[in-house]
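Since the structure comes first, as structure tokens, the remarks are kept for the end.
A single protein chain has been omitted from the complex, and every remaining protein chain is retained in its original position.
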Amino acid sequence: MSSKEKTITIFYGPQHPASGHMRIILEVDGDVVIKADPDIGYVHRGIEKLAEHKTYFQVIPMVERQCLPDAAHHNLAYVLALEELLGIEAPERAQYLRTLLAEINRIASHLYGMGLHGVSIGSSTAYMWCFGLREYMLILAEKLTGARITYSYIIPGGVRRDIPQGFSQDVERYLRLFERKMRDLDKLFISNPVTKARLEGVGVLPKEEAIKLGVVGPVLRASGVEYDVRRVRPYAAYPWIDFEIAVKKEGDSYARLLVRVKEIEESIKIIRQVLKDLPDGSILHERYMKLLPPRLKEYVTNTGLVKFPGVFATMKVPKGEGIGSVEAGRGELIYHLISNGESKPYRLKISTPSFRNLILFSHLIKDVKVADVPAIYLSLDYFPPEADR
Amino acid sequence: MIDVVGHLKAIFTAVKYLFLRPITVKYPEERLKKPKNYRGVILLDMKKCIHCSLCARICPAAAIKMYKHKDGKLYPGLDYSRCIFCGFCIDICPSFALSHDKFHEVVTSNLKDMKVTPTQTLEFLRKNEERLKEIEPKIR
Amino acid sequence: MSELIDKLVNELRSKNYNVSREKGRIKVKVALENFVEVVKKLKNMGIDHVKSLTAIDYPSEGRIKVNYILGSYSTKELYETIIIVSLDLSRDSPSLPSLAKMFPSIIYQERECYEMLGIEFKGHDDLRHLLLSSEDFTDVHPLRKEFKIEEEGIMA
Partner (left out) sequence: MNILSQILEIILNRSVIAAVIVPGVLTALVLVILIIWVERKIAARVQMRIGPLYVTRRLGGILQLVADAIRFLVSEPIVPATTDKLFYVMMPILLLLLSLLPVAVVPASQSLIVIKTEYGLLAFIALAAITPMVIMLAGWASNNKFSYIGGLREGFMLLSYEVYLFMSLLAIAILYGTLDFIRIINSQEGFWGILLNPIAALSFFIAMLTSTSRFPFEIPDAESEIVMGPFTEYNSIMYGLVMGANYFRLYVLSLVFTDVFLGGWLLPFKIPIPNFVITIAKTFIVMIVAVFLRAVYPRYRIDQALVIGWEKLFPLASLSVLISVLLKGVGI
């Protein structure tokens, strides 16, 4: 830097310890950021293009991989779009199981975001705690699906596995433990006066601005807009489930943290409700059950493990377009799937919450201290691989 | 004003945890018990295989390839450098020839060994399990 | 369905736009010259953000179809409705007016669409590459159909 320049440019990432796989180009005057320009694409894998070269079924594990903390929701949104094209709806029990996994995953996803948010303002304890508590949810998901993060659990027409024996008791045990630890986390991190001092009034996003910028998820709800896809366009078992939408008016980093905490509490409630109200019945749609030979059908009903009919390998999907939208951990997630009647998608457009929140970087990180950059950035729970796809 | 209660609560909670047991699992000496139906490595029972190659067709990572065996028939072989353990091949197998093992920590000394031909699947698992036995994990 | 949505649909129909309506969805097919007018009308009726911008390449028909998925956060009656505005562009030199001034939420989506399919958004202040490197991908548009990916067979 020459002595004449008044400002310096800081490359906040991709090698910065708190940046993730992206960079923000900051223009800094002393300790104040004047301008921020996000530069993304470091983890772009071209999932939309790759999807055009895979069969409908092969796309399922792939779409999960753009956002590992939130795999179930990507899985679900894609399958909803696909089911609209196929013109089927999963049986009720499968819908409840989808909701179960989605909520377990939402807790894990929020804890992931909160942990990183904690370490961004210096609380390594918050980081370790959130990741430790997230482990409980991963264990539950593992019991349900057989995998820790990449579930590939939801398939067109249903889900792949019924709940294992004794699952409800396991869930109750883990949830109790989880709730107890959450109360300690609240004392240690969330209500910690230093945390409050660092986050309150930082990165304020007023309601009008939030609406204008079209942001999504906890960020939107922390600014006072009561918009939750689970409520406005209910999918899976949400029409039958009673839950509150977490809303805050302040719109600052702390409100976004609190909205996540509240949503975790609601998710726990939903998980309990799902396990209480879980209806009996098949977990795979009638149309595909019919295709299975009797031996396999018996196996499915006895073990609760779904066997795919052979048609799944090369499934042809009617011409048309399907839209699947879910409330993912980070916000509204939309899959726009266009089929031309072949066995591979003609075009798959994924509108991810992280990508839609990207616009906030240049809006919120302006006239703030350098120290506030991580406090704002990670309060958005921005996940670079999800935005880059 | 200074939130004294908040400070004290935070400090006391931290002190409390000084005396509680850690939750860390000392991997690899200890490991968590894997649940039933865990999606680990994939085993092939060559007697049951009906050579339909559905597994290779559905494999999302193109990890499964069909190998021509001595008897002139096709059997699936798996490339673990690609496998993502989604278990689609197992679920689509109409004759239960493919199945999961709970074991999942696949390690080989070079990349070529990750490609497992149909006849090697069991041997591959055994080799890996032996490597683990050297550490003698405690299951928690 | 609420009255507001009825009113919205009727208004659009009265202008002879091609409007179809399903559960929770309104599809509007417009021509390029009416596009801005329709979007302005929608904006006046409470639509305030763009959820998704999808462009689909149809090389055999020589066109690129652009879908805008719009929604509203400010009007409660419109929460559940999504509005899909679609229009066709010629494949050779696709260009259409940018909505970035009207809906800031589309700025990055337009940038992505520009690099992926080579659609030019007139009036966008900052039409740079976003995800792809600008050196390797000038005039290469990966989401067009002529961009092929190698595929493997199932045999070893």
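Per-chain numbering from 1; labels A, B and C assigned in written order.
The criterion applied here is as follows: a residue touches a chain if its C-beta (ideal position, glycine included) is under 8 Å from a C-beta of that chain, and two chains touch if they have at least 3 such contacts.
Model, not experiment: these values are computed from the prediction.
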item	value
Contact set of the excluded chain (shown chains only)	A, B
Which of A:Met22, A:Val63 or A:Val119 contacts the chain that the document leaves out	A:Val119
Candidate in contact with the missing chain, chosen from A:Gly30, A:Pro206 or A:Pro239	A:Gly30
Full-complex contact with the absent chain, from A:Asn75, A:Ser152, A:Thr195 or A:Ser267	A:Thr195
Interface with the unshown chain - residue positions in chain A	1, 8-10, 16-18, 28, 30-31, 118-126, 128-129, 132, 188-189, 192, 194-195, 197-198, 369-374
On chain B, residues whose C-beta touches the chain left out of the figure	2, 10-11, 14, 17-18, 20, 22-24, 26
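One rule holds in what follows: only the chains that are shown with their structure count from here on.
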item	value
Chains touching both chain A and chain C, listed by label	B
Chain pair with the higher count of C-beta pairs in contact (B-C, A-B)	A-B
Euclidean distance of C-alpha centroids - chain A vs chain B, Å	24
CA centroid of chain B to CA centroid of chain C, Å	42
Shared interface positions of chain C, touching two or more other chains	none
Of all residues in chain A, the ones touching two or more other chains	none
Partner chain B, residues of chain C touching it in the complex	152, 154-156
In the complex, chain A residues that touch chain C	40-41, 44, 46, 48-50, 52-53, 210-215, 220, 225, 227, 232-233, 323, 325, 332, 334, 336, 338, 346-347, 349, 351, 355-356, 358-359, 388-389
Residues of chain A that touch chain B when the two form their complex	54-55, 57-62, 125, 132, 135, 139, 142-143, 146-147, 150, 152, 160-161, 164, 184, 187-189, 191-193, 196, 293, 296, 305-308, 310, 312-314
